[in-house]
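Before we start, here is the structure in question, set down as structure tokens.
The complex appears here without one of its protein chains, the remainder shown in place.
Chain IDs A, B and C follow the sequence of writing; residue 1 opens each chain.
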Amino acid sequence: MKQIKGVNDFVVKFANVNGTGSASANHLFAKAIFRMGIPVSPRNIFPSNIQGLPTWYEVRVSSKGYLGRRGGVDLMVCVNAQTMEQDVASVEPGGYFVYDSTKPLAEHLKRDDITYFGIPLTEMCMREFKEQRLQQLLKNVVYIGALAALLNIRFPILKDLLSDQFKGKEKLISPNVQALEMGYQFATENFTCPLPIRLQQGGDVAPHILESEHILMNGNTAAALGAIYGGATVAAWYPITPSTSVVDAFAKYAERMRIDPGTGKKNFAIIQAEDELAAMGMVVGAGWNGARAFTATSGPGLSLMSEFLGLAYFAEVPVVLVDVQRSGPSTGMPTRSQQSDVLAAAYASHGDTKHILLFPATPRECFDMTVQAFDLAERFQTPVIMMSDLDLGMNDWMSPPLEWDDSYEMDRGKVLDAKALDATETWGRYLDVDGDGICYRTLPGAHPDKGAFFTRGSSKDEMAVYSERGEDYVQNVDRLLRKFETAKAHVPKPKPHPPVKVKRPKKTGRLGALFFGTSASPAYEAVEMLAEEGYSINTLRIRAFPFHQSLDEFIHEHDKIYVIEQNRDGQMRQLIMNECQIGPEKLTSVLNYSGTPITARTIAAQIRDDLKAKPAKSAKTAARRQETA
Amino acid sequence: MKQIKGVNDFVVKFANVNGTGSASANHLFAKAIFRMGIPVSPRNIFPSNIQGLPTWYEVRVSSKGYLGRRGGVDLMVCVNAQTMEQDVASVEPGGYFVYDSTKPLAEHLKRDDITYFGIPLTEMCMREFKEQRLQQLLKNVVYIGALAALLNIRFPILKDLLSDQFKGKEKLISPNVQALEMGYQFATENFTCPLPIRLQQGGDVAPHILESEHILMNGNTAAALGAIYGGATVAAWYPITPSTSVVDAFAKYAERMRIDPGTGKKNFAIIQAEDELAAMGMVVGAGWNGARAFTATSGPGLSLMSEFLGLAYFAEVPVVLVDVQRSGPSTGMPTRSQQSDVLAAAYASHGDTKHILLFPATPRECFDMTVQAFDLAERFQTPVIMMSDLDLGMNDWMSPPLEWDDSYEMDRGKVLDAKALDATETWGRYLDVDGDGICYRTLPGAHPDKGAFFTRGSSKDEMAVYSERGEDYVQNVDRLLRKFETAKAHVPKPKPHPPVKVKRPKKTGRLGALFFGTSASPAYEAVEMLAEEGYSINTLRIRAFPFHQSLDEFIHEHDKIYVIEQNRDGQMRQLIMNECQIGPEKLTSVLNYSGTPITARTIAAQIRDDLKAKPAKSAKTAARRQETA
Amino acid sequence: MTYIKPNFRHPRLPTNALGYTVSDYDGAISTLCAGCGHDSISAAIRNACFLSSIQPHRIAKLSGIGCSSKMPTYFLGKSHGFNSVHGRMPSVATGASVANRDLKYIGVSGDGDTASIGMGQFIHLIRRNVNMTYIVANNGCYGLTKGQDSATTDLGSVSKIGYANPFDGIDLASLALLQGASFVARSFSGDKEQLEPLIRGAMAHRGFAFIDVVSPCVTFANHVGSTRSYAATRENLDAMPLDCVPMREEIRTQYEAGTTQAVTLHDGSVIHLHKTGKDYRIDDRSEAMMALQSAKAEGRILTGLMFLDPNSQDLHQTLDLATKPLNELSKDELCPGSRVLDSVNQGLR
Partner (left out) sequence: MTYIKPNFRHPRLPTNALGYTVSDYDGAISTLCAGCGHDSISAAIRNACFLSSIQPHRIAKLSGIGCSSKMPTYFLGKSHGFNSVHGRMPSVATGASVANRDLKYIGVSGDGDTASIGMGQFIHLIRRNVNMTYIVANNGCYGLTKGQDSATTDLGSVSKIGYANPFDGIDLASLALLQGASFVARSFSGDKEQLEPLIRGAMAHRGFAFIDVVSPCVTFANHVGSTRSYAATRENLDAMPLDCVPMREEIRTQYEAGTTQAVTLHDGSVIHLHKTGKDYRIDDRSEAMMALQSAKAEGRILTGLMFLDPNSQDLHQTLDLATKPLNELSKDELCPGSRVLDSVNQGLR
């Protein structure tokens, strides 16, 4: 039987039962590889449940530094009887299957094209440990030990990580180390280690990764740090997966970094609201009052916030919202990822509304863009929605370290303080003095008798006086459009990527690919795969809405463009057609909306199929190959 | 000075203060013209306030039977000092101005190109009537009397209307009649009556109007009757202008038509909810339980309902929502009209969602489409949103009488009762047995041990079992798309209009115009105006979303298409581009979003300007001439 | 339905008046944490419906979102269920109830679902006196989102991550009392003997029956410092025991004179309250309120039936609904027909 080979290039997947402590053990595995300086990207695929249901943890190792999902599994570690059948099936031919051999493997689970490694995890732990909870927890550590041998993980690193992990609970270290060693020893004694797939420190690894001192962090933590550095003082929220950890992390860092040295009191306020309407209401109130405020939520919360988002748009109040997208519609799949709130966010609320959206693709961008979100919100006096997703927000990503320029100054936008007010002849809250659609606002309490006005969600004239006159209304909403136009030059520009060399290029016309957020990594990988096959595709990564004109240019420079996204309806494609005035025949959707992050293989397959099927020019959606593992 | 002439063809506008009883007097005026068999269309332009602010009432008389606004004012009746200046200014040259001459007219209000008629309304009423309230109310009746003389209204008709109006309060009839006569007499004695603009019963009037026995009614009343005839039993709502009168009327008719003869008890339930979320929740609960249920709201309510709309879409529960649109965003202008909830309704809620929309253009269609909405909602087990607006819903429209086919049977869709369940081998709530994307549902309590299932907003398999498997999710949402496709053939088709004869046609390429709802009447009129000028434009009136393929065909048959709508962002145009895969260059927006209904003149002007400005082909928006009166 | 336990009917299993065995009232296997209080509530509901001989398919189950709101999947597999959206089940239940007045409705919610996001709807549900049984599985935390404090978390109760809650907890039973609920009770998921008869009484009651059930979250709120842990609850419990004898059933047990207070429900069922000294007249709102308040002041958890108005007017009566369920009305009963429409047209000319 031909076994899969590969140094620093394979996919390991763990099948566990949730609530059994597997996550931290599996994370230990990924982190160890990271510490070895080898590109790794872990993904936690967990159920919307607290204990007892199937959960998976997928770890991709990629010397080239691909961080998206590849698709397929080379080595499966299965410690969940409920799912063993599908787990066995999901292993690539020539792959490997590690399982708890305390109970013998059922006949129907035996394949002759994969290699099995039985380890009596339960039995070993029952024997070695007394405490029931430990017996369960350490099973996970035992198989990590075994993997250390099978895949060649540096043992000392694992030990270090354990002692970091159990700082404070030292007495837990020794049993864990013991479990590691049990697994390691069992593997070395019973299997030929290491396997044809293995790790090799210092083995050939993409230079851009070796160079910078990468960190391993998730997008929600990065966004929280962005809120700290961006000067957010008010966080109002309502718990919802997968956004909860944004505020958890904000709280953690704020307690460390935002305590007033003199008094020990807090330079921040975190309010757990009664629901999302209230959370957004609090952010609107704080923003109106001149504090940098934000909330974080996911789909259902976005729907509930839409009335307030419309108010903030029309009353021109700065608001920052982090939408960590999950699978919709409705409750959908709360612990699965998607990019399906694009339209709902762009046009949130009734009437003619448009909102600024940011699309981070890495934790680093989650950090930078959150800071920027506050600047943009105050500059444009309007809601700014950062569109993250579960995959980016809750998984650990290898990323260049976060950087901070100490010369950064917050852009508080056009705010008149008492001095400025005294200097102003005639001031009107909605007078477009500068012609950019942005007017000067004042904050409550600023001046004894100048600059007071009434903020409202109803129509008004330039002096902020309630008005039902058509002229006043039209003048006002046209200005809001002008303001949105102005924003185009201030939001993050789309990023092109150095074109990939193609040896024997096929005749295809000029091909382009557009994508955003977590679709980026697998998209780049797919483009390189296709380059091998002779397809030359230029790429542009969208980073914000409203769209910068370079997006239009990119589209016009190409004959056919694939829009790669993770939703059913090709929402970004629709947004582009609406706003860029682009005909449909040019834009072909490449979609995955199964809830698990899109893979390079799916993207490549859909594009390949589409290019082969002639004439594919105006097909809305390329053949759908959903990756549903 | 040249005076405006015209028999059965002019625009009269009343300027009053709200809360002074002017509305009913002005309505008396319009109704009298209607009773004379002359096409008339009244419009109440009122403030979001109860007493003391300016309010207008515009009455158009049109022998051709144009019911949209024409633009401009031929005769102004001004009894509001606050607005007199702008009211004087708004009269067309050669027009007429009636005012309360108790106080002499200020110099700066005098124009030499219009004719003034001063009537000492206050003085006359103070003299003739004792009661203060009467003195105020009857002022309005006095000027109606004067107009009867000036414009040649048949006096007996006015008297009949008064006695209808005061059935039950007979003692109010005589003072009203007296006031009428006072005005009539004053006018005949002091002015040369009738004016060059005048009414003439039996004068030439569009045949299609003379033929059928028209009625005068507003869209909200018609929608309410539709709910009665459509078999709605549960109405849950929260008051909001301009939708409130839908449920008010439903209550009124239900009390008459839905009382159980045997017991005198109610065959309907109306619940005033605590807010719109609750209103929609109640409708969802009732729909789930097999009752025909509906709610009515406007923009802000739509935003608040979006989470529940997403649930109904994904859990597949029938829901009927009447959205009587007003000017957004946010609170906007609550008493002004717009068609600006199109996108918010079509894609309401996060995730990939789409909803069926209906676009009535007349009270008759409000009636028919509300009935149809219940059939569609139950057939497709999904929300159906009828997109009316303030102009249609709250103003009286001349309309052919409502018709009812007694052979009508409600389409309850695919529901399995106990018998059917016993006959079914294997049943799964989400099994697409027929391949049309619509599955068979069961109602609570139907069968002792078959057909019970759990309805949820989360992902499930075909047997309605909770599932986080990607395959199950994809299979389910793809089916929802299929269902939406199926709907295209069942929703009301777009309506073409017999092309207008053009004498000396200009070379323009094939021109088309698309519109919906209250933009239709003025659009037809504008097309006829432009025909006079040699522009030949074919029209198609959109009546539902998802779009019928005949819309695609119409678009492909034309070189340039104007999309006429009443919002800022050209929302219907966007929806067409998204769903029909139409390039932008073909579709040119003709917009009015000032809050007052779009006029034939605005439409004609925007199209004319656009056609003159070459090359106009890909202009997104034709020159904007906003009618803001 | 695959998700219903295949219930093999054991020949010797006891049956109720309808001939159903208790397993006919089973639901799917629970996916909640082992030991979660919610599972005991599911069992109590199952038993109560079995004992009261209610046809399972004539019951509709509704819930919001949360671990607690998952419960309806785990009992009454023969009943339809609706797992709606977070905090908005009251409105869905209201709509369902008016659509078909003949079914019995059980709403299951959590403290987050009801006291946080659902507070507004909860109060208005009470105000309308919708004919249903509303159970809050009250664990003083957000279980499904991993243990945040809820609006019912007691002042000072320490969360798993170690913070003491600085806000006063909302007492849902007092609130229900103040807002005029016609049946108000509190119980403990661990007190089967009390919870079952309470649910039976609630199901027999005409009008809104509220039961606030302390239901510990073993994963996030069962530690020392949490006032809703099993230990803390057991320690502070003041239980007022009771029995419920449904209509058409003769009273088997004999109560010694003066030891019980009997209340007859609208459908003829009788509730027997055992005197404990702590108890009071069951039909007196203010006494009930006092009892709850003073218990709370002493840090005690008073459980049992607090208040009952057997003859309250429910929403069906308030709306004067016809006896035939609205969802069963035929076209002839609903559609006035063309003649009536002609007269309507006439009135519009």
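Rule of thumb we're sticking to: contacts are C-beta pairs under 8 Å (C-beta built on N, C-alpha and C of every residue); 3 or more make two chains touch, one makes a residue touch a chain.
Keep in mind it's a predicted model, so treat the numbers as computed, not measured.
Within the complete assembly, B:240 is the residue of B:98, B:240 or B:555 that touches the hidden chain.
The chain that is not drawn here is touched, among residues A:283, A:342, A:356 or A:480, by A:283.
Interface note for the absent chain: among C:151, C:232, C:245 or C:348, the touching residue is C:151. The hidden chain makes contact, of the residues A:96, A:268, A:484 or A:516, with A:268. Where chain B meets the missing chain, the touching residues are 19, 48-53, 238-241, 244, 272, 274-275, 300, 330-331.
By the touch definition given at the top, chain A reaches the unshown chain through residues 35, 213-217, 225, 228-229, 231, 233-234, 236, 253, 257-258, 260, 263, 265-271, 273-275, 277-291, 293, 307-308, 311, 401-406, 408-410, 442-449, 452-458, 463-466.
Against the chain not displayed here, chain C makes contact via residues 116-121, 123-124, 127-128, 151, 166-168, 170, 174-175, 178-180, 286, 289-290, 293, 318.
One rule holds in what follows: only the chains that are shown with their structure count from here on.
Counting C-beta pairs in contact across A-C and across B-C gives the higher total for B-C. If you average the Cα atoms of chain B and of chain C, the two centres end up 44 Å apart. Between the CA-based centres of chain A and chain C the separation comes to 40 Å, rounded to the whole angstrom. Counting partner chains per residue, chain A has residues 48, 300, 330-331 touching two or more of them. Looking at chain C, one finds that residues 85 touch two or more other chains.
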